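The next block holds one structure in the form of structure tokens; read it before the comments.
Note that this complex is displayed minus one protein chain, with the remaining chains in position.
Note that the chains are named A and B in the order they appear, and that numbering of residues resets to 1 at the start of each chain.
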Amino acid sequence: MSKKEWPLWEVFIRSKQGLNHKHVGSLRAADSTMAIENARDVYTRRSEGISIWVIESNNVFANDSSESDALFEPADSKIYRHPTFYDVPDGISHM
Amino acid sequence: MEDKNILELERRFQEKIDNDIKIEPNDWMPDDYRQTLIRQISQHAHSEIVGMLPEGNWITRAPNLRRKAVLLAKVQDEAGHGLYLYSAAETLGADREETIDDLHSGKAKYSSIFNYPTLSWADMGAIGWLVDGAAIMNQVPLCRCSYGPYARAMVRVCKEESFHQRQGFEIIAHLAQGTPAQKEMAQDALNRFWWPALMMFGPNDAESKHTVQSMNWKIKRSTNDELRQLFVDVTVPQAEMIGLTIPDKDLKLNKETGHYETGEINWAEFWEVVKGNGPCNKERVDARRKAKEDGMWVREAALAFAEKRKNK
Partner (left out) sequence: MEKQKALYEYVLRLADDSLILGHRVSEWCGHGPILEEDIALTNLALDLIGQATSLLNYAGELEGKGRDGDALAFLRYEREYKNLLLVEQTNGDFGKTIMRQFLFDAFRKPLFEKLQHSSDQHLAAIAEKSLKETKYHLKHTSEWVIRLGDGTEESHNRIQESLDALWKYTNEIFYKDDVDSVLIAENIIPSSEEIKAEWTKTINDVLEQATLTIPSNNWIQEGGRKGFHTEALGYLLAEMQYMQRAYPNMTW
């Protein structure tokens, strides 16, 4: 008997028009049609969604978490990218 | 050098936890943390799935259409919750199939309450009220657990579970106010499920081997005895309100502490059921194993079909 499992899929749901699809979890399915139907049955039982994306989990690539200091911390010092960095004299509006 | 590195990683890991920063799947984590979580999450998932069976027993005998739909939706939620939890365990590298095989071989445990039989319709009430009530006590704190995917799954579970306890209480309260036969049925269900419900919180703190480490890792946020006390304190007045009697002659309210004190739990029975000697342990695991074996050809066929279409 084969021990082969159905592939794992990541599920993304748009909860209403105007919002992003958001990752909600994963499930097993043999193909993408089934993955979408399973996502509908598992993750939208309480009207949580109006649109579904599924992606086979082994197609998702992530950064190496041990490198996260090097990847993300350099942005912390660039405070001039934020509006609060700048002085605006009192009395100036619409800025 | 190597050891020093590990120590530093461990220090940073604990620092994150102490500062309530969540741990995510790709982050470094001590092996014990990973293993403890896999065990805890998969036990939790198994409890949801095995927990479908005692209630599933009564779907085809539900006394009216509304109750039938509600019970079906509730048992279905349990399948959903099992799935969310297996998914959380998969983020730690625990393959679902293997996790389930451990359940079927008896290696993995699940909540012992589901090894008790459901003998009357009133048991649907008692389970929703007491078992889901106890489960909620356990689950709400886990929404703040340190492991991100587990905490997120629990947020979803708790949101959905909020109707489970209510529907159970509605069933039992209705019976308690019904005909003498219905009232007797309700009391009988409470008599059989009260003590097993108290056992759901696990052994006393002094006996619980994982508690200290798990509390430090914030994958357990309250002790067994604290949660059990909370459950007793909220449930006893509910029973009084609907006119049912808690089957414990030693139960009394301590006026000074404001807490109820219960009689001694039959721990010998608890450990027997955990070991596999409860009234339905074998039937429950057999039913799950059968579902998996009977579904094998279906899963294989779907996979074979997907392969064929991919190659077309």
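One rule holds in what follows: contacts are C-beta pairs under 8 Å (C-beta built on N, C-alpha and C of every residue); 3 or more make two chains touch, one makes a residue touch a chain.
What you see is a predicted model, and the numbers here were worked out from it, not measured in a lab.
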Visible chains that the absent chain touches, using the contact criterion stated earlier: A, B
Among B:Y86, B:Y110, B:W194 or B:W217, residue touching the chain not depicted: B:Y86
Options B:K16, B:R34 or B:H174, residue touching the unrepresented chain: B:H174
Footprint left on chain A by the chain that the document does not show: 6, 27-30, 33-34, 37-38, 41-42, 45
Residue ranges of chain B at the interface with the undisplayed chain: 49, 52-53, 56, 59-69, 72-73, 75-76, 79-80, 82-83, 86, 121, 171, 174-175, 178-179, 181-182, 287, 290-291, 294-302, 304-305, 308
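To be clear about the criterion, only the chains that are shown with their structure count from here on.
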Computed distance of Cα centres, chain B from chain A, in Å: 29
Partner chain A, residues of chain B touching it in the complex: 24, 26-28, 76-77, 80, 83-84, 87, 90, 95-97, 153, 156, 160, 296, 299-300, 302-303, 305-306, 309
Complex contacts: residues of chain A adjacent to chain B: 1-6, 8, 25-28, 30-31, 34, 42, 45-46, 62-66
